[in-house]
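Attaching a single structure in structure tokens format; questions to follow.
Apart from one protein chain that is not included, each protein chain of the complex appears where it belongs.
In order of appearance the chains are A, B and C, and numbering begins at 1 in each one.
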Amino acid sequence: MLLIRCPYCEQDRAEVEFSYAGEAHIERPVDPSAFSDAEWEAFLFLRSNPRGTHFERWVHIHGCARHFNAVRDTVSDKFLMTYKAGKPRPTKREIEGAKK
Amino acid sequence: MSSFRTAKGGRIKRKDAISFSFEGKAYTGVKGDTLASALLANGVHFVGRSYKYHRPRGIMSAGQEESSALVGIDRGQGRYDTNTRATTQELFEGLKAQSQHCWPSLRWDIGEMNSLASPILSAGFYYKTFMWPKSFWKRVYEPIIRKSAGLGRAPRAVDPDVYASRYAHCDVLIVGGGPAGLAAALAASRSGAKVILADEQSEIGGALLSDPGSRIDDEESWSWLASAVVALAADENVTILNRTTAFGYYHQNFVGLVERLSDHLESPSSNLPRERLWRVRAKRIVLATGAIERPLVFAGNDRPGVMLAGAARTYLNRYGVRVGDKPVVVTSHDSAYLTAFDMAENGVGVEAIIDLCTDVSPELLKGAARLGIEVLPGHTITRTKGRLRISSIYAAPIEPDGSVGPERTIDCDALLMCGGWTPSVHLFSQSRGTLSWREDIGAYVPDVYAQNASSAGACDGHYLLSEALNGGAAAGQAAAIEAGYKAGKPNTYEVAEEATCSGTLIVELPTGANPARIKAFVDFQHDVTAKDIRLAVREGFHSIEHIKRYTTAGMATDQGKTSNLSELAIASKTLSRPIAEVGLTTFRPPYTPTSFGAFAGRSRGNLFDVTRKSPIDSWAEKRGAVFEPVSLWRRARYFPRDNEDMHAAVARECKATRSSIGISDASTLGKIEVVGPDSAEFLNRIYTNAWTKLGVGRCRYGLMLGEDGFIFDDGVVGRLALDRFHVTTTTGGAPRVMAHMEDYLQTEWPDLDLWLTSITEQWAVIALNGPNVRKLIEPFVEGIDLDKQAFPHMAIKEGKIYGVPTRLFRVSFTGELGFEINVPSRYGLTVWKRLIEEGARYDIVPYGTEALHVLRAEKGYIIVGQDTDGTQTPDDVGMAWAIGRNKHDFIGKRSLTRPDMLVSNRKQLVGLLTRDPKNLLEEGAQIVATAHPSPPAKMIGHVTSSYWSETLQHSIAMGVVEGGRARMGAELYVPMPDGVHQVQVVEPVFYDQEGGRLNV
Amino acid sequence: MTRFSFPALVRKAIGADKDWPEQWAKPDPKSDYDVIIVGAGGHGLGAAYYLAKEHGITNVAVVEKGWLGGGNTARNTAIIRSNYLYEESAALYDHALGLWEGLSQDINYNVMFSQRGVLMLAHTVHDVQIFKRHIHANRLNGVDNEWLSPEQAKAFCPPLNISSSARYPVLGATLQRRGGVARHDAVAWAYARAAAARGVDILENCAVTGISRARDGQVRGVETTRGFIGAKKIAVSAAAHSSVIMDMAGVRVPIECFPLQALVSEPIEPAFPCVVLSNTVHAYISQSDKGELVIGAGTEQYVSYSQGGPLHSIEHTVSAICEMFPIFTRLRMLRNWGGTVDVTPDRSPILGKTPVPGLYLNGGWGTGGFKATPGAGHLLAWTIARDEPHPINAPFTLERFRTGRLIDEAAAAAVAH
Partner (left out) sequence: MSDELSIIVSEQSNPLDGAAFAAGPGPMLVMASAGDCARFSLRTAKKNLAKATEAFGQVIPPQIGEMSSRAVKTALCLGPDEWLLLAPESERESITARFAKQSEQATHSLVDVSHRSVGIDISGPGAALVLNAGCPLDLTALPVGGCTRTILDKAEIILMKPGKEHYRLEVVRSFADFVWNFLSSAGREFETESG
């Protein structure tokens, strides 16, 4: 069972309190009708699915009920950091810093 | 007392005799015995049969690594435990054990004939035959193969025991209560850290339990052990869990342990769970899991009476049992000498020590000489004799060129072998740590840790008692510091006159015979021989994973605990590649087999899942309702009267609703209160419909799509105030819709000023439908003018009913005049009962979900999830009208213009009428365009809803059909096993097309 | 190649099994092949075999980063069935089932294909509606599938609890009698042996690190840990690694990877005669020929390649099994493992050409890949050989995610209200 740090509660909590909500930083366009079919396909379906560092969304559904973002290694399943929704994608340096 | 019990010593209670039986024969053991030690005390070695060849097998070990001595234990009343290791089963009064995998008896087993065919039963033989004639596979070969499957008896009755589970947190979890674990616990405990010490055995002590002779800090080891346990037990921060196996090491130091609470008791209390699953999250973990002794591989190494040397020492020192009167020891490791010496000191005549190594340490030789034991250095065993028990061995010198010299026979009644020790790195590996090969001890040891853990003692490759104690103490101290505690310098321990502990990794013993013709076992349970492994390699299975899977070595119930290394060493030799390059197979949880019950815990029966019941459920239950599950809820499906079947009950419920009043419980519908200045804008984006202009006090049917453009949910939304909406959702969709809305609100549109609150359970909802409803409730409603003009269809208002606050909706899912009375949940039942009472004068009838489905289908109202299946757009179901034309955007809008959404032959919702009015189509039936289809037939749609309409005296159906709306009036076909049914495509509104009955 | 047969078994036994040849050779990579298949699982090896056998293309390499058959072929619960709803899916899986039925004889390797019947349990009125829809569609597609009452289901599978007071009572079941299980590892070995015998090179421990394309966009080979290997046709059949490999060619695919766990019990005497699936409570079970109960769980919620999963999922799966089969509570779990499944948005596979000339994709099989093994291999071979899809795999394109023409078995089955 994963141990996930909720950036709102500022506590490590058990995975069963959370729901996964897909890849992070996929911005919904302000005007979807301006998107081509291919662009819309990419928004709907194309995900980075990396082996390694993954930016993803979780919701502390059985806690503070907030959505937030996490950086996790998809090979070890280790969380490198979590941060509040709306914050920009952290840089490599920020991720390295958070590990400590 | 039986003949093989020693006169004194051991940790057993000699005066507490225990009767038990094996194979129906009565025996006596003593308190403190395992089933294995008690059998050995009675001179019984032969206890089981192997899997493939049905060879007689004895007791190999004294612990959980046992792969031969498996028995069935029958406690009656469904308490039958199959494949139970005799070596770990504690003895209790009346224990009944049976051998398994033999027929008609253990001694005379017909399966032993397999042994005769063994030359053709080599590794993977079944992949190479049983293919011809083809028809024989299903009729002959497969039934035979499947019949010979399995080891233990299958359970036949339901287990009456209960299982518990518990989450726990600690600073330091120590796995293993041997000397390393104890020293770690003592060190960590002194720091004030919260410690859990878990050990799989009945007693804490590990290897110390077999080693009374050592002296720790000038104290006898058992006395040191006793004071250590007392000291730990006195610390309230320390939890000692014996009979508790750490079986799995998961993410972030989350460890699963199973505590066995009652299997050792004669008659446990019924409130006592049989086992408890501990889910422990530890800041730091110390692995002190010890090491497992390796067997040696030689011809006839599997006869009853052949045993691990360390096990024999355990039986002697811990249980007071001599495993034989004239044992022979064969070893490649010094530790076996301790067994020989201890046995000799207890008066057992050890026939010989056959040492595969030539340079034996002078101390050991001196010790042997003192005890009169003959040592044969540089010797091998070439074969053994004895059918149901070993009777003699053949020893021979290993010549300098590796060949084998002349054989010599030595009679014996036990053969004690030791091929060195394998550190138990299972949990470490599960934690995703990486191992490194240590050539000097011939074993893999922990190298790089992936989690907050350390290892101490034998599991780290440190076999000496002093190393275990001092390593454990240091690990315990470091763990406490890591966890944030101040720990002083750890104790250092001194062990007097420690014996040497080294050896050579010799797996397969030299033999004069052709190695391809002998049976030298590697995996004892699965009868995998050294020859099988060589065959696998020869056939191109070079990865260790391939070898394991092809030969099944290491896949028995011990999961290769005693065989992995032998397999690896033989493979390495055959491949001419170093062991470190051949690699290991992956260790998987559980460490030892763990009961399903422990995993299932309390999730049985009514605790398997939540059953949500509405505030009115108890009335429905008393009234004899038949329920159906809808997501986690149970809802009344119909209310039979006087033995009615569903058909009759539903017909009656529908008729009553159309003619007077029907009442139903709609409390399970999801409800969300949306509050804030931007509420209308939010709903604009969530629903296809437009909300800005909806007046206060009015309701609207809302349709919600996923971003993929397909219908996601629907429901009525009422506007209570400019900034306050009461949203309803489907019963099953409620949690998903709430999550969906929160997701968009929090992450896409955080600038919108509004909040969502689930009020599903705040309100009980009573739906009243029928021409007389207004008359019924008017006298009891306060603050709401129910007049047709003042409170028209699709209106909402707050007021009171029976003095209770209500949110009254004028809505209808039946096509009749309808009201939905929302009252706070605790009042729901009382209001319902009042309505039933008062409604008697109108012959009010309660109706369930089935009648509701019929009534709505008569009106052509869809049910999301039944008439849609996640592939329908609003247009597909004829609801293009629900799309707010002028809206810039809403969720799913863009997807509606993808090419495939615009094609003309999309499946569209239509009504279907059968030619014969009594002919009721089956829901799910497929629709085709030709009268005589043959497979594979082109299906153009299917029936989504189908009912008998009592009102219309005609069956009605809805379905989705390719280009359906363009086929109005067309004849289509529904081919069923009993014949092809002809249907006509019609508009999906069967009743009151004008809606006159709604607006009264 | 020595032909496998009972007489061969006896003959070799007389020689103490000394001269059984390698089942597949261990060649060094050649510099060029006609076709390179990335991924030596059942699908990739099957494709190599059918390329050689049915299309005469034998200058083929199958490259594998680890040991062959070590991915999902080695980790699944070996269930085979074809009773899918949509005609596209039914055709695809039934094509595979047809090949399974003669596979052991065709490739001279007993893969222990056992048609013991697959029961799928309905626990709610909604399940019943969905399953009836399947049955009717299957009948018209010529796929066997029948409806059983709870009592009939119990007769077919005696350990099943059909008590109406169960939390999830059994309201009925579908039965596909032609469905069953096979010895999963052996399928990979069998195809490897048969393909190698026809000249295919199987290159284990050879990880692809890049896909090389010519100026015109056409593929020209793969960079590997064993050097560059050239080919004008490359098929990616790498399951969980498909999207990683496709990325190397610059093609983004709508695939995400999720962990999926499975477990076996200790072996017991025959006690479970068929395969039982329950989507509603998320549990799948059969008994292996060794006597172990083989049990599958549901996928985890988060993207991962860790080949492991959390304890609580196992707790749920085991409790579901104990609910359906209460006599199994005292059995013990012997081994629990995880795999990684590659999942598309509509839960149907992608099998066909890609925007890159010469690059083919077979992936996104989710939890359904094993049962399709011979079919996927057969169709992939066809698609590679003719550079166009077979009619059966023609609907399973990459483009459907753009046009919206999804083949959504999951939506059809799983939307419960």
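What we mean here is this: a contact is a pair of C-beta atoms (placed from the backbone, for glycine too) under 8 Å apart; a residue touches a chain by one contact, two chains touch by 3 or more.
If you're wondering where the values come from, they're calculated on a predicted model, not measured in any experiment.
A.B. asks: The complex has one chain that is not drawn here; which of the drawn chains does it touch?
C.D. replies: The undisplayed chain, in the complete complex, is in contact with A, B.
A.B. asks: With the full complex in mind, choose from B:588, B:612 or B:810 the residue touching the hidden chain.
C.D. replies: Selected residue, touching the omitted chain: B:612.
A.B. asks: Using the document's definition of touch, tell me which of B:101, B:281 or B:894 contacts the absent chain.
C.D. replies: Of the candidates B:101, B:281 or B:894, B:281 is in touch with the missing chain.
A.B. asks: Check the options B:120, B:168, B:410 or B:464 and report the residue that touches the missing chain.
C.D. replies: With B:120, B:168, B:410 or B:464 as choices, the missing chain is touched by B:168.
A.B. asks: Considering the complete complex, identify which of B:79, B:538, B:602 or B:887 is in touch with the unshown chain.
C.D. replies: Considering the complete complex, B:602 is the one touching the chain left out.
A.B. asks: Among B:212, B:377, B:824 or B:917, which residue is in contact with the omitted chain in the full complex?
C.D. replies: Of all options in B:212, B:377, B:824 or B:917, contact with the hidden chain holds for B:824.
A.B. asks: List every residue of chain A that touches the chain not included in the displayed model.
C.D. replies: Chain A touches the missing chain through residues 1, 8-11, 13-14, 16-17, 62-66.
A.B. asks: Name, in rising order, the residues on chain B that touch the hidden chain in the full complex.
C.D. replies: Touch set of chain B with respect to the missing chain: 162, 164-169, 194, 269, 271-273, 279, 281, 602-603, 606-607, 609-615, 618, 632-633, 673, 675-677, 753-755, 757-763, 780, 782, 800, 802-804, 824-831, 834.
Going forward, only the chains that are shown with their structure count from here on.
A.B. asks: Of the chain pairs B-C and A-B, which one is connected by the greater count of C-beta contacts?
C.D. replies: B-C
A.B. asks: Can you compute the centre-to-centre distance for chain A and chain B, using the mean CA position of each chain? Integer Å is fine.
C.D. replies: 28
A.B. asks: Could you list the positions in chain B whose residues touch two or more of the other chains?
C.D. replies: Expected reply: 250-251, 254, 279, 708, 895, 898-899.
A.B. asks: Two or more other chains touching the same residue: where does that happen in chain A?
C.D. replies: Within chain A, the residues that touch at least two other chains are 1-2, 19, 37, 40, 44, 76-77.
A.B. asks: Give every residue of chain B touching chain C within the complex, in rising order.
C.D. replies: Residues 51, 78-83, 119-120, 122, 125-132, 134, 137-138, 142, 145-147, 149-159, 161, 163, 165, 248, 250-251, 254, 256, 277, 279, 514, 516-517, 531, 535, 538-543, 545-546, 549-550, 552, 555, 557, 559, 586, 588-590, 593-597, 599-601, 603-606, 608-609, 611, 628-631, 637, 708-710, 730-733, 863-866, 868-871, 895, 898-901, 922-926, 928, 933, 935-939, 942, 975-977.
A.B. asks: Quick check on the complex: what are the chain A residues that touch chain B?
C.D. replies: Touch residues, chain A against chain B: 1-3, 14, 19, 21, 28, 31-33, 35, 37, 40, 44, 57, 59, 61, 65-67, 76-78, 85-86.
A.B. asks: Okay, in this complex, where on chain B does chain A touch?
C.D. replies: Result: residues 167, 250-252, 254, 279, 281, 432, 450, 707-708, 739, 742-743, 746-748, 750, 888-889, 893-895, 897-899 of chain B touch chain A.
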